[in-house]
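Part of the complex only, each chain left as placed.
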């Protein structure tokens, strides 16, 4: 493994894995405890529409992606809070709508065959330096916002009605949280792909949930798990000559599944 | 790339000309060079789309259902694998010709795997390891043109003479192109060039140079692949990575950063076959190591 | 001082079904009002209107002299149903501290005052022992006690309690009512309840709500046809009341 470190691509991959794990660890904890895995998946997929817009307008897809995913996060948030449409249905719809827009726009864009697979599955081995800086910036933003709003987010995730009664705007806080999720997703899409993002968001956070009842500690643990798994997955992908993103997920889920087999498949509640 | 024109040809069809379906843009050029205005060509994979993943639209299918003839590349490009049965169902009278008839398909250049090369070689299916990009070499195109000519003659025997004349003229052009490229690449035999998508295997084979591919069969490189590619590039002094125009260059750029090189666009699917290939050859000449 | 609650001509309906009809209600400081009424009478709806969680179709709401959205932070509220996420990784302690959230801006941390207040509130409901328990691991009544503690921790100017004694054991209930009895000398309390014996013992004023609201703002309720229009369980109010006798009405 060590001799691999002489390669830039490997150093970048490791940096990307660490930075991604930090963002995912912090935001993932909220995603897991507030049970908005699905909405995160929705934002991720809807953001595909932004990629389509980027291609269609001939600009850097990132400039389509960022506004579009923030917008879809806000729309999902508003739709699920303000209307009588069941939240998960609203998400399912925006999810597919974003994807459909992306596909159609990409189809209509002359002269471009997008590497769809990269967006779906990512490629952590070819992360350019510029993306690393972007991720650093994102991590800084996330850490700052979460530090500032730690108590508020905790109340929001625990009991929205109470948050309102406390004089806070639960809706604004929720939208802020969704926007953080959207940002995380945008910056990670190129690196790890839509599919891996969901894994990175949920698995480390959910694993850490088993070890503590404290929100803050969960975040630290989730980051540690994320870094550990992604580096291990990277190494395994080298050993077995397999795609890195997928191997990271595989490593993570295997540990997760083993962990909870050990922790007891025995039903607590009889069926 | 000439933008909208070909998508227009796909949609409006006037009844008196013969409709010929083809899979990719270079084939459109071949057919048009032979048949001139006698035929109307419908291309399955429009400019910029990826022949490895494209799915046709209803209007293309309706246009193709009126076609007299379909010239498939025949070397196993994905869109044909998925669509040919369908097209036969759709239009049983359509004459289907296989442009690759008479061309020997070569193995896809595998990534250099040191040591564990032949581990699961046995599992390889027959055609799957073969390189479908036959049209990137002018000598293959001569055969393709011949096949197309035969097909056109069989669906439209009345115009055989025109077709023959046109075909011969085009073959001559192709010959000239071949020589021109030989000249361009003079003295570079044995050199290597690096491409992201390995579309240039036949070209490389024909001119005695080596294609080093980053991505293989639509699959992103693994860590070992990356390691090998970079080592090889450094050994050979490769400083240019060629990417297919229009495709994302991010990954290629990351590798270019690593080897201190640059990314150059070349297009294996341009309609304007002859000029394009000459340009490509010049680009390769500069990038060869 | 202005009125703590001032509702004028409130109308609310859900999907066209009218739930509140021209409700007027004034609660003054140090009032202890019990709202009784049949199921579906609109009691929970009324509390939500007071808090600005439901916008009435018509009518004006003033809470602590302002718009509810601005002033509700000074209210301690115990809802009938809890919308909270019970798997959540917070302890009883965190939940009670959350009651102090309204005093905090972003970046501000909890201080010793907050912690003392939380300890105090937990002691009051007898849950200090279990302060490190995860909230989902409590029994029904234990949870209710924690939520009561949360509503008390911030020294609210008004307590809005929607059937607060739900699930609470009788010993704790008694203590709780004694506590309210003490608090009413400092703050206003509005409590929805079906526990008429408690009403008869501790409460100053009674409101009957069954779409329309009828306010008995005197200890003595004047006789009229409440029985019919509000389904007030007169005989139960009247029965066995130690320090007050209601006329049949």
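Note that the chains are named A, B and C in the order they appear, and that numbering of residues resets to 1 at the start of each chain.
Convention: contacts are C-beta pairs under 8 Å (C-beta built on N, C-alpha and C of every residue); 3 or more make two chains touch, one makes a residue touch a chain.
Computed from a predicted model, the values in this text were never measured in an experiment.
K.L.:
Across the entire complex represented in this structure file, what number of copies corresponds to each chain label?
P.N.:
A x2, B x1, C x2
Here is the rule we go by: only the chains that are shown with their structure count from here on.
K.L.:
Please list the single chain whose C-alpha centre lies closest to the global protein C-alpha centre.
P.N.:
A
K.L.:
Tell me, please, which chain's centre (mean of its C-alpha atoms) is farthest from the centre of chain B?
P.N.:
Result for the farthest chain: C.
K.L.:
What whole-Å value do you get for the distance between chain A and chain B if each is reduced to the mean of its CA atoms?
P.N.:
38
K.L.:
Between chain B and chain C, what distance separates the C-alpha centroids? Give it in angstrom.
P.N.:
76
K.L.:
Express in whole angstrom the distance between the two chain centres, defined as the mean CA positions of chain A and chain C.
P.N.:
Here chain A and chain C have centroids separated by 41 Å.
K.L.:
Multi-chain contacts only, two chains or more: what residues does chain C have there?
P.N.:
Not one residue in chain C touches at least two other chains.
K.L.:
Enumerate the contact residues on chain C facing chain A in the complex.
P.N.:
It comes out as residues 51, 53, 69-73, 75, 77, 79, 82-85, 87-91, 94-95, 98-99, 101-102, 104, 106-107, 109-110, 134-135, 150.
K.L.:
Mind listing the chain B positions that touch chain A in their complex?
P.N.:
Touch list, chain B to chain A: 1, 3-4, 7, 46-50, 53, 113, 116, 218-227, 230, 244-248, 250-255, 257-258.
K.L.:
Tell me, which parts of chain A touch chain B in their complex?
P.N.:
4, 7-10, 12, 109-118, 121, 123, 125-129, 190, 234, 237-238, 241-244
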